[in-house]
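Omission of a single protein chain aside, the complex is shown with its protein chains in their original locations.
After this line comes chain A, so read on.
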Amino acid sequence: MKIPKYPALALLQAGLTIVTLHTPVALAADGKLIATAGLSQIEGSGGGGIVPWATISGYDSRDQISAGAVVTQVDVDDYRLTMLGASLSFYDSLEVSVAQQRFEIKGAGIDIKQNIVGLKYRLYGDVVYSDWPQLSVGMQYKHLEDGDIAAAVGADNNSSGTDFYLAATKVHLGAIAGYNAVWNLTARATKANEMGILGFGGIKNDDYEIMFEASAGILFSRNIAVGIEYRQKPDNLGLGEDNWTDYFISYIPSKDFNLTLAWAELGTIAGAAGQSGLYLSLNGQLW
């Protein structure tokens, strides 16, 4: 497959073509219960904070489309990651996302940029209403703009890689003492080192590996969700890359925007141990 020079633009164009072919369509998406659309995760896909979920981002129902934007910053001891993203969702079925990650090595004046294009397709179910969990498949194509550090730490590929995932998500109404509960389980095939910031594959391993990711949360009201996430990661470079954990609280005042604050424990990154700090994310629905 020939990858266009600007895959994000090509995808957006394709998306807009679908929209114009499908008219009439409701452009003000509100067809889901509040807080059941999920958030946007650190690679731009609809999800929790660090894990892609089966949910299609935005409040579109099967007759609607929606568009959203997100900005996230994770500030740990020696690094700072900023992510800017946008996504389009079609008929609660297909999600197209673009994101840019900017990874700053504090005090070193080094900034690593990575662009990500994500696609997700819902295979089955509705996160609230179906008997079984909502099930989606997705991919994240990652293009590393600055591959020098990746090359220096021994990445096999310092330019691009693609992750593939299968995710299952379910909301249980009134499940825990009357509070709504949500869980997600994701299996991801990946070669990425630190999401791709340090390239793909390495001295220790150069094959796709299956990593498991999970989230669990409770909605204490229609507007507040609290939970935990876990993301298993490969150690292809032999630098002791760690699994990630975060503890989050999300405030969802309306279907228009939400705010998430989390404590992220990212372990060892590029040899620097004990990286933890605050995760802050603002996610808005444009239509």
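Throughout what follows, contacts are C-beta pairs under 8 Å (C-beta built on N, C-alpha and C of every residue); 3 or more make two chains touch, one makes a residue touch a chain; residues count from 1.
One rule holds in what follows: contacts and distances are computed from a predicted model.
Taking the options "Globin", "Phenylalanine--tRNA ligase alpha subunit", "DMSO reductase anchor subunit (DmsC)" or "Peptide/nickel transport system permease protein" in turn, only "Globin" matches the UniProt protein name of the chain that is not displayed. The residue touching the chain not shown here, chosen from A:72, A:115, A:180 or A:193, is A:180. Considering the complete assembly, chain A touches the hidden chain via residues 26, 29-34, 61-64, 92, 128-129, 172-180, 221-222.
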